[in-house]
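Starting off with a structure, shown below.
With one protein chain removed, the remaining protein chains of the complex are shown where they sit.
Entry: subunit A
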Amino acid sequence: MTYGIIRKDFVIPANDFTIAGEASSCVKKMLIQLGVDPQKVKKTAISMYEAEINAVIHANGGIAEVEIDRNKILIRIKDDGPGIPDLELAMQEGYTTAPDSIREMGFGAGMGLPNMRRYADKLEIRTEVGKGTIVEITVFLTDN
């Protein structure tokens, strides 16, 4: 790949579950065009998609900042939602605070954060109750 740093921001719209995932879809296409290894594209796409869905479900949407350089893909999903009171609990598979209406849509089963941890090479979450959450997903493109 021959490029410097690519930066792109996306708005994650509030309360529109039908178009949730649009930003992740764009990023996936971008990574394929850049010739990123398909396994790394998949890891990035899944973790970003879960984070995007979370922002829609829990936080009235937010923004996604994407940075790609030759060493890594960095995705930062920021929201002004309610924050996560107990992050350790939220990281457990199956723990969820999502309402039934979300489960009817196929999400809210308490697998979002665990899936992000499963696929991201590095996952950082900063959250403050009443203020919001920042989820930072890194996928490394080189071994060092």
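The definition used in the following text is that a residue touches a chain if its C-beta (ideal position, glycine included) is under 8 Å from a C-beta of that chain, and two chains touch if they have at least 3 such contacts; residues count from 1.
Just so we're on the same page, contacts and distances are computed from a predicted model.
Asker: Which protein name, taken from UniProt, belongs to the chain you can't see among "Sugar ABC transporter permease", "histidine kinase", "Sulfurtransferase" or "DRTGG domain-containing protein"?
Answerer: The UniProt record for the chain left out of view names it "DRTGG domain-containing protein".
Asker: Which listed residue, A:Ile12, A:Ala45, A:Ile77 or A:Ile125, touches the chain dropped from view?
Answerer: In the complete complex, the chain left out is touched by residue A:Ala45.
Asker: In the whole complex, not just what's shown, which of A:Ala14, A:Leu87 or A:Ala109 touches the removed chain?
Answerer: Going through A:Ala14, A:Leu87 or A:Ala109 one by one, A:Ala109 is the residue touching the chain not shown.
Asker: Which positions on subunit A touch the chain that was left off?
Answerer: Spelled out for subunit A, the touching residues are 17-21, 24-25, 28, 38, 42, 45-46, 49-50, 53, 103, 105-107, 109-112, 114-115, 118.
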